[in-house]
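I'd like to ask some things about the structure below.
The complex is shown incomplete by one protein chain, all other protein chains being positioned as in the whole.
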Amino acid sequence: MTDTIVDTPSDFAGNAAYVLVAFLVIMALYSILTQKNLIKICIGIAVLGSSVNFFLVLLGYRQGGGIPVYYLAGAKKTMVLPTPQCLTLTAIVIALATTALMLSLVILIHKHYGTLNVDEIRRLRG
Amino acid sequence: MNWHDHLPAFLVMIPLLGAFLTPFAASFGKTARNAFFMLFMALTLVVGMLLCTATFDGGVLVYVMGGENFSLTLPSGMSYPVRILFEIDAFGSLLIFCISFAAFAGALFSIQYMDRFSGWKRFMSLYFLMTTGALGMSATGDLFNFFVFVEISSIASFGLVAFWRDKPESLEASFKYMLISQVAAMLLLIAIGSLYGKYNALNMGALSSMLRSGTLERVSLALILSVLAFKCGAFPMHTWMPDAYAEAPSGVTCLLVTVSQASFYGLIRVCYTIFPAVTQGGTVGWILIALGCMSMFFGVMMAVVQHEIKRLMGYHSISQVGYMLLAMGVGLLALSDGNSNGTVAAYGLTAMKGGLFHVVNYSFYKGLLFLCAGALYYATGTRDLDKMGGLARSMPWTAGMFAVAAAAISGLPPFNGFVSKWMIYESSFAVHPLLPAVAMITSVLTLASFAKVFQAAFLGPSKAKLVAVREVPYGMLAGMAILTVMTLLLTLFPGWFMDNFFENAARALLDRQGYIRAVLGGM
Partner (left out) sequence: MWNQLDTGFGHWNVFVWLCFFVIVSGFVLWVRSLGRMDYKRNTDQDEIYWSGNEVPDDGAKISVPASSSYWGFRVAMEPLYAVLDKFHSGNASDYAGYFVVTVALIGLLVLF
């Protein structure tokens, strides 16, 4: 079966997805670094997590590959790699947990500070 | 089939089980809850110690998760391992030693420290999870699994830093830590994913055997390096550290210190074992040295002018991590100078041994310092040094243990901190005379700021507001005493610890082929 596994395509269509990942990462970083609203920063974190998950799924893709379940794949002998999908599932769960925790922290911060502006939440400095 | 073979699994299983059994145990009342907490922490400690002794002879323990056989690393003719496996060598067990001790002492301290507060169930669960994460980080042999453990310990620590959620500062500290930590974690995942995309392997040993130098590898190394340097608090990325260390409950800070040590383990493991093809040029060694020097100097400069006791200690953590980064950078430089067959120049080996010695010293005396700060907070209700004074009369035990820890961190002979710092000075002098100069200035300023803390908190006339202050309860003193005893043992028997721990750990770190062979068999 090893001979049927082809490398990730190197043509434009194959790489466009990676460009999209890079774009998403930069967009997320832009929002984290420049936005003043805590909620928008959280959105940035969530976008960053999703782009990384997208990247992981993309890594496992093989052109024309079927689902990586042996008895469901049918006649197709090329399968996408299963490991990155497992990684993605784990990463999604982690991202979910952190986003939930982060938003709950934002709620509590708003309760105490009365603001969501990141410039005003700076009692700890120096 | 011997139960001894399953120790690596028990190491992570016991605290993880503890985390999920906590709500049940807590429903049987306070005594049962505390007994359960201490029992599981003690079991973790015992397993950690057994693992340490198992790797004393330089062996590497490998444990395959989810396989039909725990020792079968390469099932059905595969050439590279596919399952998650734990791989513990002498270097990993050194960290396990530190983490399990600090976790036990912090737990013992927390029982009475946190007694006045509600939310004990959540506190215990998160504490167990953080221990799991830290132990897993130093035991795992799989990069993605490493990421998962990093996240387990991070998420638990976000929760614990913000544990006093009625205090705005702790929420703020937790949020800042979490924000940078999440960006860092995602970059780490990108790096791990890229390596997987190129080599189709996540196992550290397998990656190490395949890895060649290239653009992708360089980018991945840079990402992993900076993320883990952030996690252990290297200079330009250290800003979360004083916030989080100061605002977390003290028992938790004691454990947070070792969690950052586990990140340091990951950093060193990645640089020495997985990426020698890239670190060969010496650039990475110099990056570590530069990060170390900056952390040492700026960390201590900020610490000297603080007057909030835990924040001051948080800045000291940065400068202490700087020593280890410096030592390991010197070791990496010596390794890239030396021959490719694993031999290393004498100064490199001394630097590595000194650095590893400092890791252990730092875990114990820094944990002790944070516990002492917690005891002061417990007794006086303030963390501001301006409001303390003359406490040595009412809190003699705390004062004594604080003095031991402060002398050790300032590198006063004959304490253990001096020995490890001295080894770092000696070996970094071989690279450039400026490096030990920076380290010594740091040491002097450390002494200066701890002299200030001791003077302000324990000496001087008693203050009218503090006449009612009494010594903290015995449970808290016991937690501090464990770490004091460990510090004194390291002081009195440095030769024994060197022969059995640090020498082995440094050799294990250099023996890359042995690490690979344990997974891939005879290659």
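We call the chains A and B, going by the order they appear; numbering starts again at 1 in every chain.
By definition in this document, a residue touches a chain if its C-beta (ideal position, glycine included) is under 8 Å from a C-beta of that chain, and two chains touch if they have at least 3 such contacts.
Just so it is clear, the model here is predicted, and its values are computed rather than measured.
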Among B:66, B:433 or B:461, the residue in touch with the chain that has been omitted: B:461
Identified contact with the non-displayed chain, of B:11, B:98, B:111 or B:183: B:183
Listed residues B:6, B:83, B:165 or B:307, member touching the removed chain: B:307
Missing-partner contacts on subunit B, residue numbers: 175-176, 179-180, 183-184, 187, 215, 218-219, 221-223, 225-227, 229-230, 236-237, 239-240, 278, 283-284, 287, 298, 301-302, 304-305, 307, 346-347, 349-350, 353-354, 385-386, 388-390, 413-414, 419, 422-423, 426-427, 448-449, 452-453, 455-457, 460-465, 491-496, 498
Touching residues (missing chain, whole complex) on subunit A: 29, 32-36, 41, 118-119, 121-126
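The working rule: only the chains that are shown with their structure count from here on.
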Distance between the centres, which are taken as Cα means, of subunit B and subunit A, whole angstrom: 28
For the subunit B and subunit A complex, residues of the former touching the latter: 82, 144, 148, 151, 155, 158-159, 162, 165, 168-169, 171-176, 178-179, 182-183, 185-186, 189-190, 193, 196-197, 200, 202, 242-243, 246-247
Residues on subunit A engaged by subunit B in the complex (per definition of touch): 8, 25, 29, 32, 38, 41, 45, 48-49, 52, 55-56, 59, 81, 83-84, 87, 90-91, 94, 97-98, 101-102, 105-106, 108-109, 112-113, 121-124
